[in-house]
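Note that this complex is displayed minus one protein chain, with the remaining chains in position.
So, subunit A:
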Amino acid sequence: MSTATATTTGPTTTSAGRLAALGRAELTLLGRSKGMLVTALIVPLLLPLSVAQTLKEDMLAKAGVTMGTSMLAAGVGFAMLFAVYSALTNIFVARREELVLKRLRTGELRDREILAGTALPAALIGVVQCVVVAFGCMAMVDLEAPKALHLTVLGVLLGIVLMVALAAVTAAFSRTAESAQVSSLPLMFVSMIGSGMTVPLEVFPDKLASVLELLPASPAIRLVRGGWTGDLTAYEALGAVATAVAWVVIAVFAVQRWFRWEPRH
C-alpha cells in the first residue's frame, strides 16, 4: 500500500493499548462524577457494617458460619453489585445516549473492547474493594486467613466478569440513566437476599437453598466464602464454577443479541 497521503507516524494499535486508552478516559470520567464515586467507593464499604448489626451470632452459629465470613461475603457482594453492576449499568446507558458508543464504533476498537474498556475502571475498583474488605474483616471481625485463596480469587473474578456482562444486558433494556437505576434493582435485591450476601444460604431450608445457589451471583459468593473457609469440596467448587461460567455464557449471549449501540430513534 502506498499513497500520497499516508505518511503514518504513530504505532499500530494493539488490543491492550486500545483498552488502556479507553479505560484511562473512563477513569478520568469516574473521578469527575461525585454520584458515581459515592456509589462505587463509599456505599459498598459502609453497607456491610449495617449488615453486621442485623446478623445475630446465635443464628450464624446455628447455620455453622462465622461473623467474619458473613461480613466478607457481604463486602464482596456489595462491591460487585454497587461498584461494578450498578455503576456500569449507568455508565453504559449514559455513553450510549450521549452517542459516545456509536462514535467509538467508527474507530479501530472492536465491540467487545468498547464494552471491556468502558468497564475497566469499575472492574478494577471492584477488585480493590474486595481486597480492602478482606483485610478489613481480618483486622476487625477476627476473620481467619484463607484456606483456599485461589477459589476466592476465582469467585471474585468470575463475579466481576458476570456483573460487567449483566450491566450491559440491563443497559440494553434501559432507555435513560434514570430508568437504569430502576431496572438494575431486581438483580440487586435478589442477589442481596438470595445469593448469600446478607443472609447465609445455610439458614434457608435445603430445597430453597439449592435453588438459590443457581442465582447469578450465588456461585461467586459461594466460591469467595468457601475458598476462605476451605469448606468447599472439589465437587462443590466445580459445581459453583460451572454455574458461574454458565451465567457468563448466557449474559454474553444476551449482550450480543440485545445490546444497542445508539439510542432508539
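As a working rule, a residue touches a chain if its C-beta (ideal position, glycine included) is under 8 Å from a C-beta of that chain, and two chains touch if they have at least 3 such contacts; residues count from 1.
We take it that contacts and distances are computed from a predicted model.
**Q** Leaving aside the chains you can see, what is the UniProt protein name of the one that's missing? Options: "Tryptophan synthase beta chain", "Nickel transporter", "ATP-binding cassette domain-containing protein" or "Cytochrome ubiquinol oxidase subunit I".
**A** "ATP-binding cassette domain-containing protein"
**Q** Tell me which of A:47, A:60, A:74 or A:109 is the one touching the absent chain.
**A** Counting the whole complex, the residue in contact with the absent chain is A:109.
**Q** Which residue, A:17, A:64, A:186 or A:230, contacts the hidden chain when the whole complex is considered?
**A** Going through A:17, A:64, A:186 or A:230 one by one, A:17 is the residue touching the chain not shown.
**Q** Tell me which stretches of subunit A touch the chain missing from the display.
**A** These residues touch the chain not displayed: 1, 3-13, 17-18, 20-22, 24-25, 28-29, 32-33, 95, 98-100, 102-110.
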